[in-house]
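Data first, discussion second: the structure below is written as structure tokens.
Excluded from the complex is one protein chain; the other protein chains are retained at their positions.
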Amino acid sequence: MLYRETGDFKVSYRDDQQTFPIIQDRWLFWGMLAVAFLVIPFIIDDYWEKSIVLPFLVFSLAAIGLNILTGYCGLLSLGTGGFMAVGAYASYKLMTAFPELNIVIVILLSGGVTAAVGMFFGLPSLRIKGFYLAVATLAAQFFLVWLFNKVPWFYNYSATGQITAPERSIFGFAVTGPEATPAATYLFCLAFVTVLALVAKNLIRGRIGRSWMSIRDMDIAAEIIGVPPMRTKLSAFAVSSFYIGIAGALYFTVWFGAAEPTEAFGINQSFLVLFMVIIGGLGSMLGSFLGAAFMVLLPIVLKNIMVGGFDVLPVLAKHVEITLVGSLIIFFLIVEPHGLARLWSIAKEKMRLWPFPH
Amino acid sequence: MKMKVFVAALAATVALGAVPALADLTMPSLSYRTGPYAPNGIPFADGYADYWTLLNERDGGIEGVKVKNIECETAYNTQQGVECYESTKGEGSLAYQPLSTGITYQLIPKATADGIPIHSMGYGRTSAANGTVFPNVFNFPGTYWDAASIIIKYAMEQEGGSLKGKKVALVYHNSAYGKEPIRTLEKLAEKHGYSLMLLPVDHPGQEQKATWLQVRREKPDYVIMWGWGVMNQVAIKEAASIRYPMDHFIGGWWSGAETDVLPAGDVADGYKSINFHSVGNDFPIYSDLQKYVYDAGKAAGDGSNAGTVLYNRGMAAAMWAAEAARTAMKIHGTKDLTPPMMRDGYEALNVDEARLNELGLPGFTVPVKVTCANHGGPGLGLIQQWDAKAKSWKIVSDFIGADREVVDELIVEDSMAYAKENNITPRECK
Partner (left out) sequence: MSYLIETILSGLLAGVMYSLVALGFVLIFKASQIFNFAQGVLCLFAALTLASLMLGNTPFSELLHTLGLPNDWMPVVPIWIAVPITILVMIGLAFVIERFVLRYLVNQEPIILFMATIGLAYVLEGMGDLMWGSDVKPLSVGLPEGALDWMFDRFDIYVDKLEIAAAVVATVLVIALSLFSQYTRIGRALRAVADDHQAALSVGISLRTIWIIVWSIAGFVALVAGTMWGAKSGVQFSLSLIALKALPVLILGGFTSIPGAILGGLIIGVGEKLAELYAGPYIGGAIENWFAYVLALAFLLVRPQGLFGERIIERV
């Protein structure tokens, strides 16, 4: 009854083309932003910051990046971990080489570096498709991780190859390093995610997003009607890697503060982000967020319920947790192969018709 | 979508469980009983937990205060390790044993800011041995650099005092952990005139053909291994297959447990590794463990690990933590400990041979005396050798000391670099 467009008349093209055409969606969006920016910073603590909120924000960004490539342009990539590593190491090198540089610029530049690297590793996509391409991006994954592990220049010749983020601050608030308060790191990441998500949303609605989707739906047909495949595919790789690079930079500088390439950016990371995109919904911005929330929260909730609630042995809980996560993934794929975002839009559809479904 | 997150998060936090009674001493255990390194993580976690159970059952805790051991599963994964740290620190955890080099690096700045001590026993960041730069981190009784130096010293003894012109190969896990000994071995190579050959093995290390073919080509006189997980078992088997003399193959102290040699079977016979504590269950404490823990059905895990290398190591970790808590109680004259008090306890820790005897662990490990400047302990180690017939480790050397001159210089150099990078002013030690 409440949730419908009836009576919400659009009288200009501008109105008709806004990001959220339904008025309730707009309210919900601004309401959530208000809560996210004005309420949560005052109640957040260390545990929520490090275990729930930052992982969610960082992985949302990575999922948006991968969704642009896989969901919108149809190019399957398993190199996400490697590209996150590029972002992290670029930010580390920039932070240590230019200590005066503002952290925001550092992170944006890291994204830029990753975009360049991503374009390079995107070149095979011009010739290879489908799963063959996925395994080709694995070459990038393994090579990049090996490189950062091997070449001492990347980790400033430290004894073990671990990199540690020095402290940087904005407006006098530390956002990296151990002294950073949960509210500061949270707002810092939230600002990046909000701005970049809006940019992505609009990119996708524009010319470039449409050309990506045309390549996804059928690349030969797209080429025939005049979409240049090379420019389109490489731009998808560039934009996607930019997002993933920024996610990697935030992952290292703000969330963890220290990293070693083999573990933090391993193949598991690539799979995790791909999961988020698919569970959330391929080709959906909302899906990227839902997928990230699902994959970040599910293990923690399961663990807390089992260990905290029922006092199960941690090891037993872990085994059950892995099994349950796997089962739930299969379950959701069976229930709705198009992801959580699709479930949400079905729910929306129902709400629009409610209470008169016929 | 954020709403959803927070509703779920709320549920999660509510489910976090009851707050412990104030007087309990909370000792978190970041264990890993799943994932690729579980075979090594299980015995350690068992030993750690069983020692606390023993103290609670036999003595009613430490000086009458019960110990609460909360286990949190990390799967040897940094992300989960941080989650464990954040979720357990709210329960009044007194000290952390991160049990992974990656997690240790992650926690050093965090725990320092939170004022909680870390005991990374024989792993983690080696230069944390410098207590002036790392007041909150302890890595006694020895560091990787000590271990590397001790192995070289032992090899020199075997060769009659000199390694000049010899070839030494390091087969290492290609990660922060595995790279630790490289710098020390390079420095020692300059000093003693041997040549060093580096052979990295990528995680997980199922396939090491290429590595061992290189060993075959170069024929090094000694092979040192810094391996972990499945890499150890495969390496030992491959070494035997190429007929490398096993008694010239020496592992670091995380490459010398029963789980590493048993799958290789008879061919592992003669393989050596360094250790900083004794092996087997021939200690008075085991009769107490039998009586109060195993027979009472309170053993962690299935009880099959008692007396193994990593089980004993877990016990050693718990023993030092318990002694540190006792010391802290003495210093501060209270039984209600806080993490900073625990830190003071670790810093004033003195477990000598007499104390080990009292604890029912005569000769179990090296005597440890921590000081304000030296958090790395004595840096002693012994060499053990695997006897495949008896399926047990035999100790074949006395405790050997590290080359302090070389190691200390490296520690100062590395810790000062860290201090500079992170704007830490080293504190004064009286």
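Residue numbering begins at 1 within each chain, and the chains themselves are lettered A and B in the order written.
Keep in mind that, in the parts below, a contact is a pair of C-beta atoms (placed from the backbone, for glycine too) under 8 Å apart; a residue touches a chain by one contact, two chains touch by 3 or more.
Everything quoted here is computed from the prediction, not taken from an experiment.
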Touch with the omitted chain, as defined above, among B:L262, B:A373 or B:I395: B:L262
Residue touching the undisplayed chain, where the options are B:L94, B:A129 or B:V234: B:V234
Which residue of A:L138, A:A174, A:V301 or A:M351 touches the chain not shown here: A:L138
Which of B:N174, B:N312 or B:T327 contacts the chain that the document leaves out: B:N174
Chain not shown, touching residues in subunit A: 70, 76, 124, 127-132, 135-136, 138-139, 142-143, 146, 150-151, 218, 220-221, 224, 267, 271, 274-275, 278-279, 282, 312-313, 315-316, 319-330, 333-334, 337
Where the unshown chain meets subunit B, residue by residue: 33-36, 38-39, 42, 174, 198-202, 204-207, 209-211, 213-214, 216-217, 229-230, 233-234, 237, 240-243, 259, 262-263, 265, 267, 302
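Criterion: only the chains that are shown with their structure count from here on.
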Interchain centroid distance [CA atoms averaged], subunit A/subunit B, Å: 36
Of all residues in subunit A, those that touch subunit B in their complex: 32, 35-36, 40, 46-48, 50-53, 55-56, 96, 146, 149, 158-162, 164, 166-167, 177-179, 256-260, 262-264, 266, 286, 289-290, 293, 297, 300-301, 303-305, 307-309, 311, 313-315, 317-319, 322
Contact set on subunit B toward subunit A in their complex: 1-6, 8-9, 11-13, 15-17, 31, 33-34, 71-73, 75, 77-79, 82-83, 86-87, 89-90, 101-102, 105-106, 108-110, 112-113, 125-127, 174-177, 179-180, 182-183, 202-203, 414, 417-418, 421-423
